[in-house]
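This report refers to the structure that appears directly beneath it.
Just one protein chain is left out here, and the rest sit where they should.
Entry: chain A
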Amino acid sequence: MKLCLLCENETEIESWLPFFGAKAPRLCPKCLEKLVKITGPSCRLCSRPMEESGICSDCEGWGESVFVSNQSLYVYNEAMQSIIARFKYRGDYVLASIFADDVRRMTLAAACDLICAVPLPPTRLAERRFNQSEALIEAAGLAHVSLISRSESDKQSKKSRMERVNATQTFYPIGDAAGKSVLVIDDIYTTGATIRLVAKALMEAGASSVKSITIARSGS
């Protein structure tokens, strides 16, 4: 018997499934059904849901870069907001395991040479005790390389969209990614500003291309 990581009710699994090596889900059906996968037409670059597939107006505005594309798993709805708040701000590390299978599957599909986490500024990291991006990668049983680091900066989540779009670079290269394709894994994709700054620093580290995977896609 397994308890749901969110509501502590029992999770259910068809009794014959364990024979075939299936693991009990980390969430009960009730909590699971609140998570909505992003399906249907979306932006080829950032996976924002759209009327028909193509490139969204935001992405058009960004212009050329080594950043190839972002893939997001779930809609950032109320249930997802509360999971991410509990995971990242309350510090409930184990919630990363909810997405382990998803992250592993998408990482394989992305077929990149290296995986890189999004670093936190040092004081923020000490405050939170762990880096949510690293937690997602570790929970999926994957290895990541330290290619970039981050200097102190203002709190990203309190900034307005405008400020974020014009955010200044705080990431800098510390490793060698010469000629490699790099996959970045993080919790939320909002405006794409962060991932583009990360991509820029990775390019300075020599990366040939950068893709990203995020658990949730916020923003309309």
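Heads up, the rule we're going with is that contacts are C-beta pairs under 8 Å (C-beta built on N, C-alpha and C of every residue); 3 or more make two chains touch, one makes a residue touch a chain; residues count from 1.
The definition used in the following text is that contacts and distances are computed from a predicted model.
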{"item": "Among \"Xanthine dehydrogenase\", \"Helicase\", \"4Fe-4S dicluster domain-containing protein\" or \"Phenylacetate-CoA oxygenase subunit PaaC\", the UniProt name of the subunit that does not appear here", "value": "\"Helicase\""}
{"item": "Of A:C7, A:V94 or A:I174, the residue in touch with the unshown chain", "value": "A:V94"}
{"item": "Options A:N70, A:T107, A:N131 or A:S209, residue touching the unrepresented chain", "value": "A:N131"}
{"item": "Contact footprint on chain A, counting only the chain that is left out", "value": "8, 86, 90-94, 125-126, 128-131, 135"}
